[in-house]
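A single protein chain has been omitted from the complex, and every remaining protein chain is retained in its original position.
The chains carry the letters A and B, assigned in the order they are written, with residues numbered from 1 in each.
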Amino acid sequence: MCLAIPGQIVEIAEKEPLARVNVGGVTRNVNVGLLDDGAVAPGDWILIHVGFALSKIDEGQAHDQLRMLRAMGEDGLAIEEVRGYRFAEPSQ
Amino acid sequence: MKYVDEFRDAGIISGVAREIARTAKPSRLYRIMEVCGGHTHSIYRHGLRDVLPANIELVHGPGCPVCVLPTGRVDDGLAIAARENVILTCFGDMMRVPGTKGTPLELKARGADIRMVYSPLDALRIAASNPEKHVCFFAIGFETTAPSTALTILRAQELGVNNFSVFCNHVTIVPAMRAILDSPDMRIDGFVGPGHVSSITGCRPYEFIARDYGKPVVVSGFEPLDILESILLILRQLDAGEARVENQYKRIVPWEGNPPALMALARVFELRPYFEWRGLGFISQSALSIKPDFAGFDAEKLFNVPGVRVTDPRGAQCGEVLKGVLKPPQCKLFGTECNPEHPVGALMVSSEGACAAYYRYAMHASAVEA
Partner (left out) sequence: MTVLQPVRKTPHFADTQIEMAHGAGGIASRRLVEGLIGSYLSNPILQTFADAATISVNGSNVATTADGFVVKPLRFPGGSIGELAVNGTLNDLAVSAAKPIALMATLILEAGLPTSTLESEVEAMAIAARKAGVCIVGGDTKVVEHGKADGMYVSTFGIGLVDGRVRIDAASIQPGDRILLSGPIGAHGITILLARGELDLQADLVSDTRPVWPFVSALMDRCASGVRWMRDPTRGGVATSLNELVRGTAYGVALYEDCVPMHDAVRGACELLGLDPLHIANEGQFLAVVAAEHADAALAAVRGVAGGEEAILIGEVRAEPKQRVIGINGYGGTRVIDMLVGDPLPRIC
């Protein structure tokens, strides 16, 4: 439930709790009123849901998680198991 | 896209999938409920079933706002749209949900002014630019969405916009999870817990599930790697004979939640004594209503909605599917009377709904014609 997607803050409005946010090249004004005052700055990543920022993304946590998960795959040589993109031989 | 692509990395996913296969004991069946419709959607969208061992059964949970909204509430909302001089605004998800007299899209085709918005603030903007009309926002969603509605109401008050109201259907997930746990046919070993709800509520509200029911809950993100890691963490708890609340989604979810958002909720909303859920029936303290201080923005008070109770169409087994007791194809209407183009129940409407997801996914072989 609740589709929410990460975006990066481009700029923050002066008076209102609004931030201009970039999501893969698409920009929108996002309300940051649900976050603590001054919690975010341009360059920060936030999670956007129905035009509001739900939370500031913790870069360190994301990094640690990915490092741990990557290590899990490496010992099993999992990369070799990656399937897909295998076209069948041309049918004669 | 940062924070998206890394969590869909095929190599890492294969590694975690192997780890799951190693951890899952072939001798037993694991029944894991993914609470959110967003999880259900992601599981089908990314083909995660294909990388999981067959003895892990995923049961779809109730966390899909349009799925749990009973037909009576849809009718109430559409009764507002049928009034003179009213613009009803709602999220795209609502547009195809059937009420007794049709879906919002059908009513719109017949001339009602129903508009889709991306944000409740967009609805407020429509109100500000149409002062001669009344603009009502059909609010749905769990704790994730409710703070946005709360802030919009506060903003409307601040700006003095008095032609704006909210038809509040916000619900809370924990009572629904409790209802499922108390259901006599409950047979779930652990929960992939709501990620975005928890960004607001934090992880504490689930502690009773671990403590009182002995089931692991792992608060989970929505990308393929998040869901797989959460499943792995549940398996590890089960194998160790533990039941704890764990936070897999630390990059988003603080353990204590989001205090300013919780404050906004407390300012604007109060708990309803009870609320009807589709399929689950009346659940006490499971939904929010607008506080009397903001009565001027409460569509239910302004419009005196009919408040009818409508029984689900005959044969529809949405409740059993929502509780995870039946799988979608076990519903008598699945794929015949009920299909994505002509949904009977809301689970067939939303792409997060278990039936719609299952319909698309499971129809590999049989070509069911609409």
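Throughout what follows, contacts are C-beta pairs under 8 Å (C-beta built on N, C-alpha and C of every residue); 3 or more make two chains touch, one makes a residue touch a chain.
Computed from a predicted structure; not experimentally measured.
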### Query
Among the chains present, which touch the one that was left out?
A, B
#### Entry: Among B:Arg110, B:Arg187 or B:Arg204, residue touching the chain not depicted
B:Arg110
#### Entry: Listed residues B:His60, B:Arg96 or B:Arg278, member touching the removed chain
B:Arg96
### Summary
Absent-chain interface residues of chain B come out as 1, 4, 10-11, 13-14, 17, 44-51, 65-66, 91-93, 95-96, 105-106, 109-110, 115-118, 122, 140-142, 144-145, 224, 340-341, 350-352, 360-361, 363-365, 367, 370
### Query
Of the residues in chain A, which ones touch the absent chain?
1-3, 5, 7, 23-29, 48-50, 82-85, 87-91
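The rule we apply is simple: only the chains that are shown with their structure count from here on.
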### Task
Round to the nearest whole Å and give the separation of the Cα centres of chain A and chain B.
21
#### Entry: Partner chain A, residues of chain B touching it in the complex
1-4, 6-7, 10-12, 14-19, 36-38, 63-65, 91, 118-122, 141-142, 144-145, 147-148, 151, 194, 196-197, 199-200, 222, 225, 229, 250-254, 258-261, 264, 352
### Query
Which of the residues in chain A come into contact with chain B in the complex?
1-6, 8, 23-24, 31, 33-36, 45, 47, 49-52, 54-55, 57-59, 61-62, 65-66, 69-70, 72-74, 76, 78-79, 81-82, 84
